[in-house]
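Only a single protein chain was left out; the remaining protein chains are all shown in position.
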Amino acid sequence: MDNSVLSKTVCLKYFSQFAERTGKTTEEWLTEAITVEALWIELDKQYGFELDISAVRPAVNHQFCDWKMAINHRDIISFIPPVSGG
Amino acid sequence: MDNSVLSKTVCLKYFSQFAERTGKTTEEWLTEAITVEALWIELDKQYGFELDISAVRPAVNHQFCDWKMAINHRDIISFIPPVSGG
Amino acid sequence: MHHFELVDYQIQRESLVDRFSDPSCGAFVSFEGWVRNHHDNRPVSHLFYESYPELAMSEGQAVLQQALAKYQINSAICIHRLGSLQIGDMAVWVGVNAAHRDAAFQACRYVIDDIKARVPIWKKEFYLDSQESKWIGSEVKSL
Partner (left out) sequence: MHHFELVDYQIQRESLVDRFSDPSCGAFVSFEGWVRNHHDNRPVSHLFYESYPELAMSEGQAVLQQALAKYQINSAICIHRLGSLQIGDMAVWVGVNAAHRDAAFQACRYVIDDIKARVPIWKKEFYLDSQESKWIGSEVKSL
């Protein structure tokens, strides 16, 4: 089985403390993660976000989603740290 | 005992439905009533305000007062029907 | 700071809000009472408000003082208009600022509730469907 078939390129968007942590606001990311949860764990290893997953909400293609959401090639994915508007 | 000693002239102020009922906004009134409660009963007999005393609040000299408040000569007295500002 | 006022002209919210400017306050809540075109299923044409000015002033100020004592707020202002008002006109304005929004919301609600319940101001309604007019007050309802 060709490993590249399982690999997907996703567009990551970073905000607030995550943008500060990564030093980026967007990033193309090659991943084999099946779910956004697996992707979060992968990114957390890379960058060390220092925030428990329970305080974060995942969003795919500009919509909040479940942590079990499957990732598709070219998805726009963001992990939303605690908000502080108002 | 000279009856005139007990008589007092008060200045009555009428508002809202009471002004409509009496056809007046102010009135000089000669009374022998000792308390504002007695004065209310006297005026209610005269004008028939059609409002239970429990819905009315007395005021003497521009301040709300107790129904047992004693009346003095030249007091400015008003009976306040239910309010409806706002 | 607190300020209660009875006016016989159009209430200008912008100049009122300016008086709340305070770098320590993060929250501002205001209430406006507008003349509605209906009441108890009757079509209202316009209103007339009268007051007992001396007593209304002291009661209105007492309401604001009590709000300041009861809630962690910075300032409270209430302006009530008197005379003839048309549909859509602002009859009453209440503004409250505070460090935090919880106190501002609660105090603003407290002020308008108490103003309506205690301050000697009366509303006379005129109707589209009849020549009669009516002093409101025997029934105590929320706006």
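We call the chains A, B and C, going by the order they appear; numbering starts again at 1 in every chain.
Please note the rule applied: a contact is a pair of C-beta atoms (placed from the backbone, for glycine too) under 8 Å apart; a residue touches a chain by one contact, two chains touch by 3 or more.
A quick note: this is a predicted structure, and the numbers were derived from the prediction, not measured.
J.: Could you list, sorted by label, every displayed chain in contact with the chain left out?
T.: Those shown chains that the absent chain touches are A, C.
J.: Using the touch definition up top, pick the residue from C:19, C:70 or C:101 that touches the left-out chain.
T.: For the chain that is not drawn, the touching residue is C:101.
J.: Can you say which of C:4, C:28, C:49 or C:135 touches the chain missing from this structure?
T.: C:28
J.: Considering the entire assembly, which residues of chain A contact the chain that has been omitted?
T.: 13, 15-17, 20, 51, 55, 59, 62-64, 78, 80-86
J.: Counting contacts across the full complex, list the positions on chain C that touch the omitted chain.
T.: Residue positions of chain C that touch the missing chain: 13-14, 17, 21-38, 87-88, 97, 99-102, 104-105, 108-109, 112, 142-143.
Note that in this section only the chains that are shown with their structure count from here on.
J.: Centre-to-centre on C-alpha atoms, which chain is most distant from chain A?
T.: Max centre-to-centre separation from chain A belongs to B.
J.: Ranked by contacting C-beta pairs, which pair of chains comes out on top?
T.: Maximum number of inter-chain contact pairs occurs for B-C.
J.: Mind checking the centre-to-centre distance between chain A and chain C? Centres are C-alpha means, answer in whole Å.
T.: The separation of the two C-alpha centroids amounts to 50 Å.
J.: Let me have the rounded angstrom distance from the C-alpha centre of chain A over to the C-alpha centre of chain B, please.
T.: Measuring from centre to centre gives 76 Å for this pair.
J.: Could you please state the distance in Å, as a whole number, between where the Cα atoms of chain B are centred and where those of chain C are centred?
T.: Computed value for the inter-centroid distance: 27 Å.
J.: Where does chain B touch two or more other chains at once, residue-wise?
T.: none
J.: If a residue has to touch 2 or more other chains to count, which residues of chain C qualify?
T.: Expected reply: no residues.
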